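Here the complex is missing one protein chain, while the rest keep their positions.
Then we have chain A:
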């Protein structure tokens, strides 16, 4: 983190001067140009326009109309938006902790063995690299309430009324969450595994000499030493979970009813189905600010619980 602070301090400083600077500048721009043109037109300008679009009403065909903050005030009366917001928070609150706990657990188990690590790691990782569309289609069939293998299995185990999964308003979000957790745990397991391997073994030896049992070693050595990894993982997961889209689109289209509508799905629909580009942009900015606020909050709390050694 120190390097980041230095970096900010150095932004406006430069040591060289004169002819050297102008020569370096020329070379630098030559190297930067191919990327910068694209970055400028397709990332930087859109960021500026996106901000401006939040305050207009516009559908492409009719002229743009400035509406001030109306897009934002309208949101609070828009039931679908509120449901999508609630569902997105629900998705985050359930999927982020479950992913963290399961992937940490798997990483700890995997760190205990020597033979077969690579093979098992590959098995766990495959869902992460495969296409969301394809696996969402497969899971939809697995979830099929009347014929799917999951409910057939549950009935065999004696569950008389298995859940309706994606076809039920009560279970659709849960179904999407289970599938999403399944898809990403392999990735976070690999990150945790790297974190675990970075813990010096003499710490465990010292704990053993002090008479610590395995729970105490986990609680007082592993967890504190892993906090930088946990910090990184939690930020990545939070940012990712607010952007959940494809699995919703493929598995439920936000339904049944509005039971699994989420923010990005709503933004997509408002913009590219109903052509409400201003309103969709405003919601996208709300999404951005939620993610930004949570990230900043985490960075502020960082010093309290993250140990850098």
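Just so we're on the same page, contacts are C-beta pairs under 8 Å (C-beta built on N, C-alpha and C of every residue); 3 or more make two chains touch, one makes a residue touch a chain; residues count from 1.
Keep in mind that, in the parts below, contacts and distances are computed from a predicted model.
Chemist: Choose one: "Carbohydrate ABC transporter membrane protein 2, CUT1 family", "Thiamine transport system permease protein", "Putative transketolase alpha subunit protein" or "Regulator of SigK". The correct choice is the protein name in UniProt for the chain not shown.
Modeler: Hidden chain, UniProt protein name: "Carbohydrate ABC transporter membrane protein 2, CUT1 family".
Chemist: Check the options A:134, A:159, A:223 or A:293 and report the residue that touches the missing chain.
Modeler: With A:134, A:159, A:223 or A:293 as choices, the missing chain is touched by A:134.
Chemist: For chain A, which residues reach the chain that was dropped from this view?
Modeler: These residues of chain A touch the chain that is not shown: 7, 10-12, 14-16, 21, 24-25, 27-29, 31-32, 34-39, 41-47, 49-50, 53, 106, 109-110, 112-113, 116, 120-127, 129-135, 137-139, 141-142, 144, 147-149, 152-153, 156, 182, 186-187, 190-191, 193-195, 198, 228-229, 231-233, 239, 242-243, 245-246, 249-250, 264, 267-268, 271-272, 277, 280-281, 284-285, 287-288, 291-292, 295.
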